[in-house]
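Of the protein chains in this complex, one is absent; all others appear in place.
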Amino acid sequence: MPKRKICVVVTARPSYSRIKTALTAIQAHPELELQLVIAGSALLDRYGNAIDFIEKDGFPIAAKVFMVLEGENPTTMAKTTGLGVMELTNVFYNLKPDAVITIADRFETIATSIAAAYQNIPLVHLQGGEVTGSIDEKVRHANTKLADLHLVCTEDAKQRVIKLGEYPHKVINTGCPSIDLAKQVAQDPELDFDPVKKYGGVGPEFSWINGYMVIMQHPVTTEYKDAKAHILKTLKAVKASGYPAFWFWPNVDAGSDGTSNGIRSFRELEKPENIHFFKNMNPIDFLKLMKNARVLVGNSSAGIRECSYLGIPVVNIGNRQNRRKRAQNVTDVDYNERQILSAIEEGINREHYPASEIYGVGESGNKIAEILATVELSFSKTISY
Amino acid sequence: MPKRKICVVVTARPSYSRIKTALTAIQAHPELELQLVIAGSALLDRYGNAIDFIEKDGFPIAAKVFMVLEGENPTTMAKTTGLGVMELTNVFYNLKPDAVITIADRFETIATSIAAAYQNIPLVHLQGGEVTGSIDEKVRHANTKLADLHLVCTEDAKQRVIKLGEYPHKVINTGCPSIDLAKQVAQDPELDFDPVKKYGGVGPEFSWINGYMVIMQHPVTTEYKDAKAHILKTLKAVKASGYPAFWFWPNVDAGSDGTSNGIRSFRELEKPENIHFFKNMNPIDFLKLMKNARVLVGNSSAGIRECSYLGIPVVNIGNRQNRRKRAQNVTDVDYNERQILSAIEEGINREHYPASEIYGVGESGNKIAEILATVELSFSKTISY
Amino acid sequence: MPKRKICVVVTARPSYSRIKTALTAIQAHPELELQLVIAGSALLDRYGNAIDFIEKDGFPIAAKVFMVLEGENPTTMAKTTGLGVMELTNVFYNLKPDAVITIADRFETIATSIAAAYQNIPLVHLQGGEVTGSIDEKVRHANTKLADLHLVCTEDAKQRVIKLGEYPHKVINTGCPSIDLAKQVAQDPELDFDPVKKYGGVGPEFSWINGYMVIMQHPVTTEYKDAKAHILKTLKAVKASGYPAFWFWPNVDAGSDGTSNGIRSFRELEKPENIHFFKNMNPIDFLKLMKNARVLVGNSSAGIRECSYLGIPVVNIGNRQNRRKRAQNVTDVDYNERQILSAIEEGINREHYPASEIYGVGESGNKIAEILATVELSFSKTISY
Partner (left out) sequence: MPKRKICVVVTARPSYSRIKTALTAIQAHPELELQLVIAGSALLDRYGNAIDFIEKDGFPIAAKVFMVLEGENPTTMAKTTGLGVMELTNVFYNLKPDAVITIADRFETIATSIAAAYQNIPLVHLQGGEVTGSIDEKVRHANTKLADLHLVCTEDAKQRVIKLGEYPHKVINTGCPSIDLAKQVAQDPELDFDPVKKYGGVGPEFSWINGYMVIMQHPVTTEYKDAKAHILKTLKAVKASGYPAFWFWPNVDAGSDGTSNGIRSFRELEKPENIHFFKNMNPIDFLKLMKNARVLVGNSSAGIRECSYLGIPVVNIGNRQNRRKRAQNVTDVDYNERQILSAIEEGINREHYPASEIYGVGESGNKIAEILATVELSFSKTISY
């Protein structure tokens, strides 16, 4: 019997961390063949060049697709998505996969969904059913309505996808593959590399041996004009803390220019002595850096997901993660310098939390591969009510 | 106060009939400005040149967008949609509407939805919440999840959109504007033109004064290879009936080549004496032709909607209309020559049905315009559960 | 040493005939690897489905690209070309060819040129340096200026490309590969199939054993509104001749709708008894049909090229072939029924002409492959004056 061809489209650095163990499991599965498509910002230097890590990890790449329009505004986000539909349609047409996987809720993930669904290729949606806000909220649930099979990360998400009119036997809680990596790191937590030596980055060097924090804050698309103002609050709070800080560059989204601009001009004018900037790390190194941090600051979903398992205190700023399911490690604050600073200090001065399993027990990659090998695939559906 | 700019995107002949009275009402409303965009198959001769009727009806056109790829297969449907996203994004960016309207569930309507939603323009979805099957089922509900305001046609649809996680105050049953036209025709039903003299068409001429039927059957996209086989069943049944028949050419969809091919080769080989073919009529003439028919045959949604109000017996073939709400005038049959023929004969020999108001009372256009002028517009939302 | 990867893009039925022997020779050459991309109208049923013949001939296909927008007008021609640039860029990026071949002067061939030239892939242009008119004139010479190596068909063309500022050692007269096929047919001219039995087609059947003509007339793009008027002149002349006629459907170009419409309505109204219509034939069968015809009518370049070698009288209508180099077999006429009819009758009643070698001696395919295997490839150039 021929192997099932599973086409996975990775369009951004964080999506790769979220899917990596599933890629490994698909590649290793005797009844599956992996067709990996790397597209969008995952190919771009400005957004951390995820492609380099993917190639270093040894995954063969079936096709690469440049599709990001410059401008980082709502108009170019929409055009990027349209271009993605056209290009990915062509890629799927020539690769002829048995199923296509679209990941989560970034704006361009709907391009994968349309290119597959319209060509009658069974579409598997990962990480549906969660709740946030802004454009990714619309995109996530639209992906659900275009998809034929739903592999979700939490019980809460499972119930929501079913409420959205999907049949229960098409909705499976696999947990989040990002927790698989978190589990590896929890079992071997030692920070076995020097982040500055290994990854360079820019900004002052300082001693971080006695404790440091990690910052990761992305623009929120429907507020993209406010992006610069928002990031400045965090920059000021982090500088005011005086605590060693490793800061990761934001991903590609409307508003990231405001965010980047804010960071650049703050550096130029304020010359913060306690902040060093990175573009990217491979997923395991990134998790080790977090595991050994006192606190994570920003609005990254890693704070909600991986950190729930790792038990790291998280200062979650603004409404980007909105109603996403949280463990007790998360403290929500506004775009407010004083609130941010106070939550940072609280985080620095407390113990890590016990591991939470709300996003999975660390076996998602294998579970996903097994489901893809055995589930009945279909591309036609009707709402359940 | 400046008028609200309402941008309506019409991409196909049948969508125009479904929105026409709303266009008139928007144009006439003192607080609204109509920005009409004509795109896709509505510009193409092969699909009935809706643009000609629209221009004859006097609507000013803000932009035209060619975007249909040739091939009429799932791959070109997907690419058409991607191209539509890119082009419509540009159009909206330059027109700067206060709200965009996307209509129903044709595959390319999601292009309108993405171009608006991603640019933070409030998106109004018309005719959501219904149930059919195949790709339009996925598209319709994905449109719902991308839209901010839902103007639906039936109570049933309203409840379904609310179940999909939309807040009740954002879901309004306006009825279907197509019923407004049906009401006009019901009040003035006389067939005041000779269809062949006015619209030409191809095929034999015959006397239809003593009764005729109308046929309108579109390909069902996920079965596009079967399109030719399906249409042949209907052609044989119609020929076997010997009853005068006016047949409308199918719209642009994957599979329409199979349907068109089937019709062409049947004509060439079987030379049916009782079938005359039309490409298009203006919406009112089309409804008058239906109103005076003994029976409508095929799988057009007009059979479900307008004919419910007009009371015309409908032979509905196959599952294209699936679970769409029906009045008592509809008889469902399979792709089966004998079943079709028997249902045609039953329809011919009975009275018309009394008017049903499940799709509205004939005031939808004005109701829609009034809502658009007064409702609070927003572009950010979160699921209700 | 790795084989040189030669990527050939075929976008239309006639281009395939023009390149076929070169494809065979490239595939057979021990130092070359063929990467065949089939795109545009070559994939479409309405334009003769060249893809079927290509697959039957056993060429492996590296990628297929749907890119033709419907509408057959100047606007959709331009958009098709833009789409082609985007899609072919992606295809070349993933195939990584050592050289790309673009063929002649159809509007979409510049998409191949841009996709290769901009990516620093050596671009080989076939059949440059000829002279016609309208848009293909502009496209052909623009292709020359984008290309790095020029394989032309006549001495005249060679001198013209050099005058255009290309260095003489980059311009080689290989003759036209279409003459290779013509030579095969000249050596084995028997019509060994019944065209109607083998290819079907539509229209009346008649006896053609005692002589027939072939018609092939394409729309001229800058006059696309006149396309219908032009084709009617030819239709009337052919009908008036009463002589058996095999007519080939026109290719995809702006105006082809006018041409197709003209043919369809003429058939419907005039029911010509002496014209049978075909969509396509494989290249050899087509040449055999021509070789055994009394005369070829229309504006196809086959009349200028293959027929020069085959010696068939050609009635060349209008200015589509403009100043393309002619042998003595060509009679030029206007869009004028009387002139066309008179030239047809003259052609029918005379002998075939002796073979002319102005377009080559029938060894072009091998010559092209040998050049591609041995020439120094480069992608940077400066005008010679």
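Brief remarks on what is shown
We call the chains A, B and C, going by the order they appear; numbering starts again at 1 in every chain.
The rule we apply is simple: contacts are C-beta pairs under 8 Å (C-beta built on N, C-alpha and C of every residue); 3 or more make two chains touch, one makes a residue touch a chain.
Just so it is clear, the structure is predicted and the values come from calculations on it, not from any experiment.
The omitted chain makes contact with just one of the residues C:187, C:207 or C:380: C:380.
Touching the missing chain, out of C:110, C:263 or C:375, is residue C:110.
Across C:64, C:145, C:279 or C:352, the residue that sits in touch with the chain not pictured is C:145.
Contact with the omitted chain, checked across C:4, C:160, C:218 or C:294, is made by C:160. Contact with the omitted chain, checked across B:27, B:49, B:90 or B:382, is made by B:90. Across the interface with the omitted chain, subunit C contributes residues 74-75, 77-79, 81-87, 89-90, 93, 107, 110-111, 114-115, 117-120, 131-135, 137-139, 141-142, 144-146, 160, 163-165, 222, 322-323, 379-383, 385. Residues of subunit A in touch with the missing chain: 41, 43-46, 66-71, 73, 75-76, 79, 83, 202, 252, 257, 261, 268. Taking the complete complex into account, residues 63-66, 83, 86-87, 90-91, 93-94 of subunit B touch the chain not shown.
Rule of thumb we're sticking to: only the chains that are shown with their structure count from here on.
Across every pairing of chains, the maximum count of C-beta contacts belongs to A-B.
Centre to centre, using the average C-alpha position, subunit A and subunit C are separated by 51 Å.
Each of residues 83, 86-87, 90, 93 in subunit A touches at least two other chains.
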